[in-house]
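Missing here is one protein chain; the remaining ones are kept as they sit in the complex.
By written order: A and B. Residues from 1 in each chain.
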Amino acid sequence: MGGPYFAGVDVGSATAKAVLVDAAGKLCVHVVVPSGGNLTLAADKVLAAALAQADAVTGDIAALIATGYGRESVAGRTRSVTEITCHAKGAHALYPDARSVIDIGGQDSKAISLDPTGMIRKFEMNDKCAAGTGRFLEVMARTLEVPLDEVGPRALTADRPAKISSTCTVFAESEVISLLAQGETVERILAGLCLAISQRVNSLATRTGMAPRVIMTGGVAKNTGVVRAIEKAIGFPLTVPEEPQIMGALGAALLARADAAK
Amino acid sequence: MVSGNGTPLEVFTSVCDDFYATARAVAASGRKVAGYFCSYAPQELLHAAGYFPVRALGRPGGTPRADQLLQAYACSLARSSFDAALSGEFDFMDLVVFSHTCDTMQNLADLWRSSRPNQRVIIVSAPSVTAGAAAHAYYRKVLGDVREQIEALSGPISDDAIRASIELYARHRDLIQRLYTLRREHSERLSGQDLLAVVTSSVMMPKEDHLALLEPFVVELEAAADPAPKRLPRVFVAGSVCQNMGFITALEEAGCMVVDDDLCMGSRSFSLPDAPAGDPVDALVEMYLGRRPCPAFHTAGFDPGAFLVERARAARAAGVVFLLTKFCDPWFFDYPHVNKTLEAAGIPGLLVEVEQNLPVPEQFRTRAEAFVEMLKAKAD
Partner (left out) sequence: MANRIGIKVQNKVKEVVFMSLLRGTLAKRKLDQKIAKLAGGKKKSNGVKRIPIKTADKMKLLMGRYYIKAKIAEKDPDQKIAWITSGGPVEILHAAGVTPIYPENHAAMIGTTRMADSLCSVAEDQGYSRDLCSYARSDFGSILSKKSPIGGSPRPDFLVCCNNICGTVTKWYQELQRIFDVPLIMIDAPYQYGDDRPEAIDYVKAQLQEMMDKVGQITGKPIQWSRFEETVYRSKEALQLWRNVQDMLAHRPAPMNSFDTFIHLAPIVTLRGTPECIEYYKTLQAEMQGRIRNGIASVEGEKYRLGWDNLAIWYKIQFLAKKFGEYKAALVVSTYAKSFCYEAPYQDEKDILRTMAANYIAGYINHGLDYRERELLEMAEKFHLDGFVMHSNRSCRAYSFGQYELARRMEEKYGLPTIMIEADQSDTRSWSDEQIGTRIDAFMESLIARKNAAAK
């Protein structure tokens, strides 16, 4: 009960996220659901779930900002803002000393560098190739028949990473198969894949001029194997929020609140 | 001769909707058409010989035929233009003219000649170095030879005819430059996408026709009152050809104003100096070697980074968007230096790799919007 609420809805290619914050900017509710094929439907669903959890109704939402790949599919939005701005906002709200954000989602990976006030200095995104994204890991995990949530822990048990030279998803898949045929262990291959992703991300990070503290957001932040590999590649420890996936939606909700305050 | 009716801007825009429709109509009317690659082709010579010079800029869609003859790591301008040729879409061109620029165009010229044996191809072996007496003397010889090659097809070209063509092109160029000034200084009167439509249509229409529409258009705009300012971030666009105007449209839809450019299919093609008096072919040498260079050339003392900072500042641009055609080596070699120089000057840049023949990717909109959001936050 209560309100008014400020809502942030982040519709990504893999999952849709909703966050409600109150007038003080306190995070009240967050929900994550799979996006499925229909982004409009996913947006409706995730917002309805968030409202239900808060025991609130649509009328309780004072402002709503939509973000993510499907931001234009969100009904009832006050306006839409890109996930780059939202992730930066969310990360900076939780960690005021944050200077960099690495976000790896299903389709995109991004590196964002912030100034001390939380403003974006520079950002980089992956090219259209899916390598270095959540999708890449998903495809590889399926090839290796490893459940997605086991990829990280198992990669960390490897004594050394297998060398994956291709960073293209299609090529890497055939490379993984031939590594298996050569008798390479699944763990080493997983470690090799984490390393490949970290190299891609490091390239983006270097180009934005990464500085600590570095926050990692997005679904892939839950993968400890990738997190460790990125830390090694960029040379800084990563701070992973408890719920890395909702950082964009949180940023959107906080922006909605800031809008209303104007 | 002009296709369609309506205001000049409507005509310019409709010409851009179907690049070669005008040229095909001109060809059907009996006038000889010369397709050319790269803005370095000496269009005045072709014009003086009675040709309608139309620029080959590829077209949207896949490139299955070109892919059989040209590797996937050739840029989309080369692949899509070549595919159009192999599909017979450029058969209306009586002559195709290449001017030496980058490795890709250099080799494409030959492939084209061997794959379209019934189409006359002239390759202008322009020097890659633009400064110095040796380069000028060499280019003079080359252009003299090109003139003879064209004359063999068209009959003699008089010096007076070349001078008249130089004069016509100069008048047109002057109007385009005035339009750029207008865009920089009265940015609300004309959008960036409209300016690009004017520029792009100018290489797709006979010069006389374009000039007839452009003159009153520019005069009217110059006299117009400024609409209320929108206070949108001002953005400068730099890059290769970028004939896919959807990128400029998407960029402005993201909430900014494209106020100036350094694009090949933009201001760069219109940066030629005035013709010196005397021999008209000598004049062409000075003009083409004296223009702002395409990055495929070597111009001693030219710093592309310093140039861009100066130009972006003059346009009061808050940021620069690089629209670089994927595999455009000359640009990608310059990019790190240019971007660093911009950063040092406090001007943020956004690099986008463009496939000219494909639709604007969804991700581009996100990046453009995020860039605009960043510029806005910076301005606040």
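Going forward, contacts are C-beta pairs under 8 Å (C-beta built on N, C-alpha and C of every residue); 3 or more make two chains touch, one makes a residue touch a chain.
If you're wondering where the values come from, they're calculated on a predicted model, not measured in any experiment.
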Exercise. Could you tell me which of B:23, B:49, B:85 or B:142 touches the chain that is not displayed?
Key: B:142
Quiz item: Of B:296, B:323 or B:375, which sits in contact with the chain we cannot see?
Solution: B:296
Quiz item: Which one touches the absent chain: B:24, B:100, B:207 or B:291?
Solution: B:100
Quiz item: Of the residues B:14, B:125 or B:271, which one touches the chain left out of the display?
Solution: B:125
Exercise. Could you please point out the chain A residues that touch the chain left off the display?
Key: 165-168, 171, 174-175, 178, 199, 202-203, 206-207
Quiz prompt | Contacts of chain B with the absent chain, listed as residue ranges | solution = 68-71, 73-74, 100-104, 106-111, 114-115, 123, 125, 127-129, 132-135, 137-138, 141-142, 145, 295-298, 300, 326-327, 329-330, 332-337, 339-340, 351, 353
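Following the convention adopted for this analysis, only the chains that are shown with their structure count from here on.
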Self-check item: Between chain A and chain B, centroid-to-centroid distance (C-alpha), Å
Solution: 40
Quiz prompt | Residues of chain A touching chain B in the complex | solution = 69, 81-85, 107-108, 119-123, 125, 127-128
Quiz prompt | Of chain B, residues touching chain A in the complex | solution = 348, 353, 361-363, 366-367, 369-371, 373-374, 377-378
